[in-house]
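Below you'll find the structure I mean.
Missing here: one protein chain of the complex. Every other protein chain is in place.
For subunit A:
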Amino acid sequence: MARYVSIAFPHLLTDYVARRHPEFRASPFVLASRRHGRMVIDAVSKKAAQKGIHTGMVLADCKALFPKLEVMETEAGRAEKLLQALAEWAIRYTPFAAVDLPDGLVLNSSGCTHLWGGEAAYLEHISTKLGSYGYTVQIAIADTVATAWAVARFGSHRAIVNPGQQRQVLKSLPAAALRLDVTILARLKKLGMQQIGSFIDMPPSVLRRRFGQELPKRISQALGREIELMVPVKPVEPYQERLSSMEPIASNTGITIALKKLLDTLCNRFESEGIGLRQCIFRAYRVDGALQQISIGTGHPSRNVNHLFRLFEHKIATLEPALGFELFVLEAPKVEKMTREQAALWDAASQNDRKVAELLDRVAAKVNPSNISRYLPVEHHWPERSMKRATPIWEKPATGWRSDLPRPVHLLPLPEAIEVTALLPDYPPMLFLYKRQRYTVVKADGPERIEQEWWLSDGLYRDYYTVEDENGARYWMFRSGPYDGERPKWFLHGFFA
């Protein structure tokens, strides 16, 4: 059975302002904005509300009544931002938290409340926590979003509507608790039906004829006959485990234990579903509201707790617990099926492949994964393009490596310009100058002409020569383009073994 918590913030904006500017706390104040040439009140602080000021009043009237009233300009869009941030904060209580404009939040607390020791304790925890931040809240829990909304705003604070009790609870509430349009409310009032109890038992067809589609829809939503869709602030990850702690955890040992426990549960789940994770994020919610996270990736789907823990191990130190973490969430945004045939990678035993894959994961956690590469041959003559990185790293080569052409073992990432003397054009060099040093060529092979692939890029062809100096050092150099009037440029491109 689903359970929803509705949190209402009657003084959302003013509480926020008071939080930022403590000097306002003592005196009544309002937020106002300019509309049609006059200042209209948008939000009222608790103290001001007690004096009878309500939203929608004109500021000049209030000023006449209470000359000492403090006024601040309303920040456009602040309420939305604030609710979004509060909803993200509330993810510590449930993975499903949604913004309920204009002044509330909705949490789907199904299966979460027992972690705080029951619904009453859950509501108390949330409301005291928000209260300690300075927010006035009204909170209720019920089977449906609509009932929770109604009870939070028009019922008693921290109300718990027991499963299936929506009808009884709603009967005593005013019609406005159903989130109805002003015109419908006015018509209901005119007919003397001020409380929900006076019309909730009427047949829907009658209500529809008199009041339109909205009223019966709201009633069936409140009673749970119709599903109300909410959009969570963060999509709920299917593979997620959470662990909350009674006392804030600040020590590395504590974090380690929490991480191991979460990994254990998650990997057990993977075991039963035959999958392994490729990516994993460990989030830690700090007492002061900050969120910290570390993440790892694996090259291979894995559900080996020890291995995954070793990947996380180095990063635990980067978490800053300060006063301590109160909730840990481990989620796997990327999972993959673990298949048996995937095992044979490098035609060695599968046991070995797993060990290598785990080693590479550990290395990837240390240096950037982009620094680990395996190369496969590609059918291009142009030296820089003759190979590609294998993605994924165990990809099988599609073609064979060529070995009939001389290729250096050391290829300069960028060819370096050299000065060359050749006996005749098109002859291999006799001498060359590289880094201000002169080398005499004793033996030479070439040219091997490699054309630019015009469909990939423009440029001159290269005539490659393999040359050897008197010490036996072997070089790979090329002349860029033909001899036509200008002296062509020569480059050193590699060293042979």
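The criterion applied here is as follows: a contact is a pair of C-beta atoms (placed from the backbone, for glycine too) under 8 Å apart; a residue touches a chain by one contact, two chains touch by 3 or more; residues count from 1.
The definition used in the following text is that contacts and distances are computed from a predicted model.
Not shown: a single chain whose UniProt protein name, out of "Amino acid ABC transporter ATP-binding protein", "Dipeptidyl aminopeptidase/acylaminoacyl peptidase", "Error-prone repair protein ImuA" or "Thiol:disulfide interchange protein", is "Error-prone repair protein ImuA". For the chain missing from the display, the contacting residue among A:Leu101, A:Val182 or A:Val367 is A:Val367, taking the whole complex into account. Check A:Gly212, A:Gly324, A:Pro447 or A:Pro488 against the missing chain and you find that the one touching it is A:Pro447.
Not every partner is drawn; the one left out touches subunit A at residues 346-348, 351-356, 359-360, 362-363, 366-367, 371-377, 383, 386-387, 390, 393, 397, 401-413, 442-448, 465-468, 470-475, 494-497.
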